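Below, a portion of the complex is reproduced, with chain positions unchanged.
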Amino acid sequence: MSTDRVLKAGVLGATGTVGQRFIVLLAQNPMFSIHALGASERSAGKAYVLATKWKMSEQLPEEVRNVIVHPCAPEHFGGCDVIFSGLDASVAGDIEKAFFEADFAVFSNAKNYRMHPDVPLCVPVVNTDHYAVVAGQRQARRLKRGFIVTNSNCSTSGLVVPLKALQDRFGALQRVMVTTMQAVSGAGYPGVASLDILDNVVPLIPGEELKMEEEVLKILGGVAADGAACTPLTDLRVSATCNRVPVIDGHTECVSVEFAGTPPSIEEIKQCLREYTCEVQDLGCFSAPKHVIYVAEDEDRPQPRLDRNAGNGMSVTVGRIRKCPVFHVKFTLLVHNTVLGAAGASILNAEYAAKKGYI
Amino acid sequence: MSTDRVLKAGVLGATGTVGQRFIVLLAQNPMFSIHALGASERSAGKAYVLATKWKMSEQLPEEVRNVIVHPCAPEHFGGCDVIFSGLDASVAGDIEKAFFEADFAVFSNAKNYRMHPDVPLCVPVVNTDHYAVVAGQRQARRLKRGFIVTNSNCSTSGLVVPLKALQDRFGALQRVMVTTMQAVSGAGYPGVASLDILDNVVPLIPGEELKMEEEVLKILGGVAADGAACTPLTDLRVSATCNRVPVIDGHTECVSVEFAGTPPSIEEIKQCLREYTCEVQDLGCFSAPKHVIYVAEDEDRPQPRLDRNAGNGMSVTVGRIRKCPVFHVKFTLLVHNTVLGAAGASILNAEYAAKKGYI
Amino acid sequence: MSTDRVLKAGVLGATGTVGQRFIVLLAQNPMFSIHALGASERSAGKAYVLATKWKMSEQLPEEVRNVIVHPCAPEHFGGCDVIFSGLDASVAGDIEKAFFEADFAVFSNAKNYRMHPDVPLCVPVVNTDHYAVVAGQRQARRLKRGFIVTNSNCSTSGLVVPLKALQDRFGALQRVMVTTMQAVSGAGYPGVASLDILDNVVPLIPGEELKMEEEVLKILGGVAADGAACTPLTDLRVSATCNRVPVIDGHTECVSVEFAGTPPSIEEIKQCLREYTCEVQDLGCFSAPKHVIYVAEDEDRPQPRLDRNAGNGMSVTVGRIRKCPVFHVKFTLLVHNTVLGAAGASILNAEYAAKKGYI
């Protein structure tokens, strides 16, 4: 299809934290119009303004206020060109399946299908080449237009960006150690209790570490020659430790990397990160950031409050790039967990799909 | 000397954050009486209550309110059995030297003398055996009763405790990677600006990483057979990344450890940490914690707000002990940065010195 | 009864925020032993350590860890001399009734019976004279030993303390305007979502303002000559505005007061507050604070983090006492909302009841 046409978007889980971010971003995006909203039975039948407890610092877009919320079933989303899912994993499995089997193009933030071999786990500034498995996915499931593309866990989204740049330029990575300090918005609403996070750090985010360790391997891996399946890396070992900190938005990650081969110099690494570009930029996608990676100038950056909105939340900021006394290089990165780490990635994935004719 | 006698204590830097903590802890400690207080020229001559901006949540001890603050010079500290220094590194070098050369027993929190080969860098629940160099220190500097003992950087204090337990039981460690999330009290007052830390993380604490990487080697190392010098480890490699987070007190540290030899099981590690004891406990020192290490039961612990006061701030809490996909074991620890990490360690060092006849 | 006997205490709602505070305080109190714990059906039958998610910074008392939690029904509390209720208002009505009708002495934090004319709404450092209605309460409800005494809303607890002192000394008050900044612990756990309170203020606490406006009148009022009922003030007008702020414990309240008669000077007011004493102090109750009111010396106090533990949380700190350009005097007060504002008040109420022979 031509990308000149405005795509009609449906949003599943529209009243949740990720759903609200979808609405803010879609309302600013000329490629999409918000066509249908889905949420739980409790919200169904209500105007959006009444069904949701709006928690964004941006105002609720005028055109969405009175849209009637529907149950998350395909029959209510007729006419939608694309479905964005901000559903919780507890319900996303069945609902998303219903949609792609009903021949919708589904872009999901949930973890349920991320590790399926024929489902792209796509951070759009990193591995759009994984769309190659979509054809096989359709064939296997006998879909005509329908398919599902997932984006990664919010912490993974930030991590893979500099790792991809390094891997492309300097060859395989051998070991990666990452410790995160994650924002509370990543847990949704009401999510983290204030008694747990004021003057505090919570050193556990259930399931998060395993997700990061697995997803990195798939995203940095390739696709089988026949396009039938993604082929995760097998030689890279990743160890993730995930913490929750009193920050609203923006995940900070401290990373140590060991290269498989001769390590580059710190200067070469900085240059590599600065120069990294990707396909969605080349295609001129609306949500593609001008710079995929900002290399912070000041040595006390990145900081979530100051850097999370870099590139409208679609850029990753990397700082403190220095030698690691144990591995080869250490750095600290920042990713906006609900933009590049969630809704923004889905939307850019959809823009890419449209540009490439998948929609 | 007999430890039955109450020791007269002088506190240098008494109006600062560490100094205030010294005063709170000494006021509760039957082994010491507060005899003299020292601060900058600006405070000298004033009653303590007027010279200080009291920031502790404990009330200012009644007996200290009207103590006159003196300049930090030995002539004002006559009669003191022990000198505690909470001075900033920018002035500690000369002042502490003046005191130990004037034959005072000095217990310092500053970094200035930590790495001197004949100065114990002593975390009192870890390496009191380093006091062996005190005799040589006195001899070399022709001191009769005077000497200086330092305690470590606040982050180091927490890290070395489980590492020491593991090294003692399972042999040498090969590589350690640690990422910290440090409380603002570690930066003193006014210290970290609120605009820098509300809804934010600062990924840099100048000088801190190097301190950790060096100090660990000295503390976990030994003493030369002739007692002339400390002999830091040379085979252990440590990589530290230090962050500031919006927490008042309590440093959280995420640690990965690789053993030089066959790694123990997770259960063996837990047991080792639970069973760890040390000399200051055996001696019945007043400030020695009942448990040096608490192994957290809940998998979302330790948390600074909930665990920093374990053992009155003198215990280290260790949790999330699990296999590391890259090294052998990962865990998260918590240390009260101004108690075991600063004033509390100095005081326990002095209790030890008294028990062992150094004072 | 003699108060030498240790009273056996039952705690209803033992796993909640107020319940946990009860347990911490009771474990430190020589007048009570914890005899039985009650919680919802979901917790019943479990050891306390397994039934609760412990959120106090004090360690879970050893003697409570393995106490089996029961449903909140009188048959499980046989042998208890006193029942403390930290139940939520949604269930407190029926359960507390069942207990006092089963002839238990019930001390409740819930709002359900506070405004009943024959139920004391007692802030123990303010209006223990309201116990006079207990006899009538028993008679009317045909109870032998059973009765119920409530304590006030946490914000009310702080406000009435200086108001009572002023009223006693300077006569009736005419108008009071109060704006609160309340801690998140007042909302229980999980309570306030972190997304609602980090870098934020919530200007509404549902129902709170009305509670304050009503309860003050009852507490500062008297008891009918025949002891049959409390007689709230009718001439005082109170306007309350309640806000939630990012503070863990400690409610701060900005108060303006207009006296009915000639207003005292600021110095007279300070002296009056400093000199205020009450019956529980005279009786030597264990939890009675040494000073009911601390008048802050520094003009930037009280502050919740620094002053909430004054008098072990049982004192109120008052500062910034100054002329009001609109009314007569303005000041700012601080009360520990879960100690004097909740569990601590209940316990002191029970100590008083025991001393006076009600139990």
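Labels A, B and C are assigned to the chains in the order they are written; within every chain, residues are numbered from 1.
To be clear about the criterion, a residue touches a chain if its C-beta (ideal position, glycine included) is under 8 Å from a C-beta of that chain, and two chains touch if they have at least 3 such contacts.
In this text the structure is predicted, and so the values were computed from the model without any measurement.
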| item | value |
| --- | --- |
| Copy count for the complete homomeric assembly [3 present here] | 4 |
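Here is the rule we go by: only the chains that are shown with their structure count from here on.
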| item | value |
| --- | --- |
| Angle, in degrees to the nearest 5, of the Cα rotation that carries subunit A onto subunit B | 180 |
| Gap in Å, rounded to a whole number, between the CA centres of subunit C and subunit A | 48 |
| Centroid distance [mean C-alpha coordinates] between subunit B and subunit A, Å | 42 |
| Euclidean distance of C-alpha centroids - subunit B vs subunit C, Å | 40 |
| Subunit B residues counted as touching two or more neighbouring chains | 198-199, 248, 305-306 |
| Subunit B contact footprint on subunit C (complex, rising order) | 55-59, 198-199, 248, 305-306, 308-310 |
| Touching residues on subunit C, where the partner in the complex is subunit A | 17, 55, 184-185, 189-199, 246-248 |
| Touching residues (chain side subunit A, partner subunit B) in the complex | 175-177, 179, 181, 196, 198-204, 213, 237-239, 241, 243, 245-248, 252, 254, 256, 299-306, 319-320, 324-327, 330, 332 |
